[in-house]
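One chain of protein is taken out of this complex; the other chains stay put.
Note that the chains are named A, B and C in the order they appear, and that numbering of residues resets to 1 at the start of each chain.
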Amino acid sequence: MVDYTADEMMTIAAARLLKDRMVCFVGIGLPSAAANLARLTHAPEIVLIYESGTIGTKPTALPLSIGDGELAETADAVVSVPEIFRYWLQGGRIDVGFLGAAQLDRYGTLNTTVIGDYAHPSVRLPGAGGAPEIATLAGEVFIILRHSKRALVERLDFATSAGLLPGERVEGPGWRGKGPTALVTDLGLLKPDLDSREFTLASLHPGVTLEQARAATGWDLKVAPGLTTTPPPTAGELEALRALHDRTRRAHGEV
Amino acid sequence: MVDYTADEMMTIAAARLLKDRMVCFVGIGLPSAAANLARLTHAPEIVLIYESGTIGTKPTALPLSIGDGELAETADAVVSVPEIFRYWLQGGRIDVGFLGAAQLDRYGTLNTTVIGDYAHPSVRLPGAGGAPEIATLAGEVFIILRHSKRALVERLDFATSAGLLPGERVEGPGWRGKGPTALVTDLGLLKPDLDSREFTLASLHPGVTLEQARAATGWDLKVAPGLTTTPPPTAGELEALRALHDRTRRAHGEV
Amino acid sequence: MGEITSLSEAVRELVRDGDTVAMEGFTHLIPHAAGHELIRQRKAGLTLVRMTPDLIYDQLIGMGSAKKLIFSWGGNPGVGSLHRFRDAVEKGWPQPLALEEHSHAGLANAYAAGAANLPFAVLRGYSGSDLPKHNPMIRRIRCPFTGEDLAAVPAIRPDVAVIHAQKADRKGNVLIWGIVGVQKEAVLAAKRSIVTVEEIVDRLEAPSNAVVLPSWVVSAVAPVPGGAHPSFAQGYSRRDNRFYKAWDDISRERDTFLSWMERHVLGTKDFAEYRRSLEAA
Partner (left out) sequence: MGEITSLSEAVRELVRDGDTVAMEGFTHLIPHAAGHELIRQRKAGLTLVRMTPDLIYDQLIGMGSAKKLIFSWGGNPGVGSLHRFRDAVEKGWPQPLALEEHSHAGLANAYAAGAANLPFAVLRGYSGSDLPKHNPMIRRIRCPFTGEDLAAVPAIRPDVAVIHAQKADRKGNVLIWGIVGVQKEAVLAAKRSIVTVEEIVDRLEAPSNAVVLPSWVVSAVAPVPGGAHPSFAQGYSRRDNRFYKAWDDISRERDTFLSWMERHVLGTKDFAEYRRSLEAA
């Protein structure tokens, strides 16, 4: 069996969530890697949109920034930033918003704003970017981040973008989509329990134990009925992902 | 002295009102003829904008429609119709709005909507187009139309776009500009009296009598202090206007 | 999604009696071929939306397809009246026509709000105009920061948008250039959309920041060369100003209008045959 890293498993598990022809609003970093891997493997007709206004972009290497030149050069259309948020995201044309985060709570509420008090933060994080509107206006939201007690926390210092709280109706004011429906980490896949709305463990990546996952989670992690093991990366998935990372390193002058 | 028609005098008198480098939002028909004549004579750097989204257009022939191809081909920029009204007219970038009309009253209020009752009109006119916002959002408004009792009326059946009423403050809600400041007809030039706000006769075209003007006006036409006679067309003005009309007829396949 | 089909098929599939239909194109790229197809298929009870009704709606109104018109300027550009529109409003022929009347700024903003999935648009508009007295869909709103009083109009959300464009590729991605009007907004505001194009090409070769509609926001694409006539497609054809003038006579009287429509539209199976029938006339 092929050897792979936990990060590779995470990215591949996230890519598998994306279906062909989906319209995906992509955050930079891990979401971008997963979305482009999907495009290069099982979802060749997926439509990738970045908030820089690039629609249907097909980069050969992963962008380091949301506005790398190749995103524009390979896009079906390049529109202004006001337009991408008004006509395309708010317009209700996005199936999936794919986000990373610094911190989240059990409801998929994200914090990318501050650690500590807003007025006097111990750590000032970058801030919201597109997240608040992506979280509520995309058809659904996938989240990808590395599993740790510092990332998956019991209580957030700041709600940058909304998660779905118990009993909250997605038809509520400002909501269009289902909110966060999948959380992929380097340990497993979490899905929200439909009653409690809380993210529960649906699948563990090969070799990861339930104890490890619980130990790395800041809240009392529940297990979903029928916990499964994530199928390991296929040779094809790994090859595509590694080739993508190689092209990326070369494009950004790292080799 | 050269021979000329009343329509030629009207168009030339209107063109003289436009200064070089003015930004002019141009209606089709008589305003378009006057604005392009100005551009081809004393105002080569005038910026002509049509509501079709063509900015800084320089047609060699007069457009028959607001969206003739040559307007786009010779423009500095071509933007969408929502943008031309939002970023450019409402944006406060227009010095002069140049309008024609079917009817107007002594305050420069225009009617291009209906003759008779709105619900059961005796004559249904085309409607507002850009006029309501041009009249209030341009820095000032010039109006050009042929002088007759049917056009310059005592009472309008419908106010399509606003004139300035006695005592009305241009800083009033929705107002940016001075409103109508000049009315050019085939008989003379009318300017608003600053107190009564009423359009009064400022100048008569050569050979036109005050009695003719009064007889062709639906309200009791007052004479502005220091009534003058419009200088007749120069040979250069006439030559430029006639050449423009010749090019226009050829372009539209009329000769 | 951007399925390449025939115009007749697209209209049959996507336009239903009673629909709100926006056929846009600001003087340039007016989808006349599609208008004829709606008439051939006897679509009825339509609410028609268009900034400048032009000949395309004069024909639909005269043939009794429309029960309501949402518009901002209804004339024959550079010529004069739209006689069929006037006859419907003044005399109720062939049937009464309800009007929802705006200014260009109001309607352009209403399309933009529709494309942005907002329920309304805000503008500095209609001050001193009688339009708000006759259109209850023009209201006022107060700025929550400055207290300023502004105009508000409801978003336009058509059931179907119909436009004509220069090019589509084989996937159904659409490229429009020149005077682009409100076509992008109309398509993005609508539930369904039909785009007729001058040609289908292998590669769009759209310049950077061109007006491109990705195939996944378009329902159907139908090749109809010259399909904007008597309007035009920049890079392909010129505006037929002679026809606009001729329409003044054709449409002035009910009987001449009806016999012209009989012969050239109902009497032809598609736009190509219509164009040939005109040349024969």
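Please note the rule applied: a residue touches a chain if its C-beta (ideal position, glycine included) is under 8 Å from a C-beta of that chain, and two chains touch if they have at least 3 such contacts.
What you see is a predicted model, and the numbers here were worked out from it, not measured in a lab.
Summary of contacts with the chain left out: across A:A162, A:V208 or A:L221, the touching residue is A:A162. Considering B:V23, B:V123 or B:A151, the position touching the chain not shown turns out to be B:V23 (whole complex). When the missing chain is restored to the complex, the residue among B:K58, B:R86 or B:H252 that touches it is B:R86. Among C:T5, C:T20 or C:N117, only C:N117 touches the chain that is left out of the view. Listed by residue number, the positions of chain B touching the unshown chain are 21, 23, 47, 55-56, 72, 76-79, 86-87, 90-93.
For chain A, the residues in touch with the chain missing from this view are 28-29, 51-54, 63-69, 71-73, 78, 80-82, 85-86, 89-90, 109, 113, 118-119, 121-133, 135-137, 158-163, 172-176, 252-253. Along chain C, the points of touch with the absent chain fall at residues 117-120, 122-124, 137, 139-141, 143-146, 148, 150, 152, 154, 177-178, 180, 207-211, 234.
As a convention for this text, only the chains that are shown with their structure count from here on.
Common partners of chain B and chain C, by the touch rule above, are absent.
Centroids of chain B and chain C (each the mean of its C-alpha atoms) stand 28 Å apart. Chain A and chain B have centres, each the mean of its CA atoms, that are 57 Å apart. Put simply, the C-alpha centre of chain A and that of chain C have 41 angstrom between them. Annotation for chain B: no residues touch 2 or more other chains. Within chain C, contacts with two or more other chains are made by residues 184-185.
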